[in-house]
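Below is one structure, written out as structure tokens, with a few remarks after it.
Every protein chain except one is present and positioned as in the full complex.
Chain lettering (A and B) follows the sequence in which the chains are written, and residue indices restart at 1 in each chain.
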Amino acid sequence: MKRASWQEYQKDIADDKYYYARSCIRQNFFPGSERAFLDILRNDLGRNVMDDPMHTSCTGIGYHSDVVPLETIMTVVARQFALMGEAGYENFISSCITSFGIYTEILNTWEEFPETEERTREYLYKATGRELVKPRSLAHTSDIVFHFRDEIARKAKRKLVNVYTGRPLRVVEHIGCHYAKIFPKKGIGGSEFPYVLAGMIESWGGEVVDYPERRHCCGFGFRQYLVQANRGYSIANTQKKLESMSPYKPDFIVANCPGCSMFLDKWQYAIAEMEGTTYGPDGQGIPVLTYEEMAGLVLGYDPWELGMQMHQVDVEPLLDKMGVEYDPAAKYLGRDGRYIGKPERAAVNNGCQRAIYDIKL
Amino acid sequence: MKPRVVIVGGGAAGMAAALRLESRGVEPVIVEREEVTGGKVRNWHKLFPTFTPAEEVLEPLCRGIVERGIECRTGVSVEAVSADGVVLAGGERVEADAVVVATGFTLFDAHRKQEYGYGIYDNVVTSADLEQMMNRGSVRLADGSAPRRIAILHCVGSRDEKVCQSHCSKVCCITGVKQAIELKKMFPEADVFNFYMDIRMFGPGYEELYREAQQSYNIHFVRGRISEASPTINGRIQIKAEDTLTGRPLKMSIDMLVLLVGMRANDDNASLAASAGLALAPNGFMQNKDPFTGAVRSQREGIFYAGAVTAPKSLADTLAEASMAADAVVDYLNADRR
Partner (left out) sequence: MRNIKFGYGISKPRAIDIDSNDLRKSNEILREMPELQTCIGCGSCTASCTAGNLTQFNFRRVHTLVRRGEYMGAYEEMNKCMLCGKCRLVCPRGINTRGLAMLIKRKLGDF
């Protein structure tokens, strides 16, 4: 895909010693991704990452749903930063896009309105006895993977290439709205032509697809999908994107936002069940990956260790195209080797459900 | 000895002022940054609202400068201005009895409105690009074919806080109407849509041309600003806007998107103002002494303005103001000598 100079939108990304803040929902929907991030950074790249059990939700979902007031979320965020300081770190990285947006917005608010920072310090101290330490750098974890994309490419076991045709895989990248639409200068490549995921795809041999609704929101919202009555227009946004990208025959979608990955994956199931429509080739859905999963596959991780059996849309067609070796029988075995149960057949995976799972299990 | 006046800028304003000064017994010296005089009009095809070839207006000015032997220093920029002369890049000083600043404006860089994909998607062009395409006689899509549907977007780099250009560039609306008609004449089968926020037809014959564009050329005017342009699988461009008159979002694919780029203040206006003790308007253009009685005067006696250096102006207004500036200079010189 063509783009103007993305170098105009750069930010300082720390090279090591990160304090890691997890996402609330990712461990349910893409449970292997955060673990894969830690493994890649620690084992493959030899970086120091603090995964602190003391930190909490940033309360962003509550904030965006009008149940958590601004003063409260500021104090919660201040506590996360205080924990980082206490642990001896100064580079804060967040796994969630909404959290990243919230941290960015709050740091900017403190800068523009210093009295809010003072008040937050006071609340934090009164509530927890902790001292606010502001991070030296703030980045989303996709920024970190982007930062190491060339190093990962050098260590790659596989490329984003179709092993049958030798052609680059066609990848749709989807960037969470709160990554750069609120503060375009805080995102690699800005908001209109973000380069954070595209840079990874290009470094690892894939081809980025530009399509009419590329910049459109997935429709997650917060109160939109939370309230059943609003889900009709939440899902319609994902449908609009899928309809728009489908003619380009993408091999997979990659997203950097917990909600977007979940929506783009799970709504394909709902749309297929409601209307019988699927958007991938041969009547199947389009696999949706997180950037950690994409990096993990490139680095030779086992797809089931990456948690890819938890996807709604089956990933096997993609794994086959990439030449990833996997044990079909192990798909629904947990980390401890025990059978974890198997989803019902779904319209979105028509033609993809292989009998072999049933034989082995 | 004739009094000498340095004119900074050899565009339409500078040349017209020079000719008028010369005919009133003053010796003008034009200093032009480019290698040739003529300014932005040189790259224009036809002028609104009469479709007069730009050449017809520019050529007599250029010819006059040559025939009357007016001194032109081209390819050299001015570093500092004062009432008694200018300092050129390199340090040379040109003495004068008065100075006319006619440095015009800068075209808004459409790359800055990233959402329209200028420089990224084929067939997204600016109004200035379109004039040059018309000059070359090659208005075609990138693949050489003729466009079937064209959108013209008003106010690109005008009335837009996001790019720090809050002013109206004044001439784009009528340019959009003119270019829509020109495109319709070239491609009668094509549908042309103008997307506007307000239509500002301030000059004589403009409103009439707007009406003609609608009624005789069937050009569609949609009140709504395009929010983004993106590529389609068959090489076209998808645009989104609100049709504000129906209160509904609207989308369509088009073959060509023309961005009516605005006029913005020159980057060096600030250093000019600082060097000469002049004032800047909030939009970065030079601030004249008074909008009614001192339109061509600056805050400094002996320094005058002509043309779009003080605000976006049409060519007609620029030429009228150039004469006015020359007359004001002569009055100043006469008063000085008395």
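In the analysis below, contacts are C-beta pairs under 8 Å (C-beta built on N, C-alpha and C of every residue); 3 or more make two chains touch, one makes a residue touch a chain.
In this text the structure is predicted, and so the values were computed from the model without any measurement.
Participant: Of the residues listed, B:Ser145, B:Ser216, B:Ser271 or B:Asn334, which one is in contact with the missing chain?
Facilitator: For the chain that is not drawn, the touching residue is B:Ser216.
Participant: Taking the entire complex into account, which one of A:Leu124, A:Ala272 or A:Met322 touches the absent chain?
Facilitator: A:Ala272
Participant: Which of B:Ser253, B:Asn283 or B:Ser323 sits in contact with the chain that's absent?
Facilitator: With B:Ser253, B:Asn283 or B:Ser323 as choices, the missing chain is touched by B:Ser253.
Participant: Which residue, A:Thr120, A:Gln239, A:Gln312 or A:Asn349, contacts the hidden chain when the whole complex is considered?
Facilitator: Checking each option in A:Thr120, A:Gln239, A:Gln312 or A:Asn349, the one touching the absent chain turns out to be A:Gln239.
Participant: For the chain left off this view, which of B:Val66, B:Ala89 or B:Leu245 is in contact with it?
Facilitator: B:Leu245
Participant: Considering the entire assembly, which residues of subunit B contact the chain that has been omitted?
Facilitator: Residues touching the hidden chain, for subunit B, are 199, 211, 214-216, 218-220, 223, 240, 243, 245-253.
Participant: Residues on subunit A that touch the omitted chain in the whole complex?
Facilitator: 228-229, 231-233, 235-236, 239-240, 270-276, 347
Definition applied: only the chains that are shown with their structure count from here on.
Participant: In whole angstrom, how far does the Cα centroid of subunit A sit from the Cα centroid of subunit B?
Facilitator: Averaging C-alpha atoms per chain gives centres 47 Å apart.
Participant: With touch defined as at the start, can you tell me which subunit A residues reach subunit B in the complex?
Facilitator: So the residues of subunit A touching subunit B come out as 2-4, 190-193, 210-215, 247-248.
Participant: Give the list of subunit B residues in touch with subunit A in this complex.
Facilitator: By the definition above, subunit B touches subunit A via 111, 114-115, 119-121, 228, 230-233, 238, 253.
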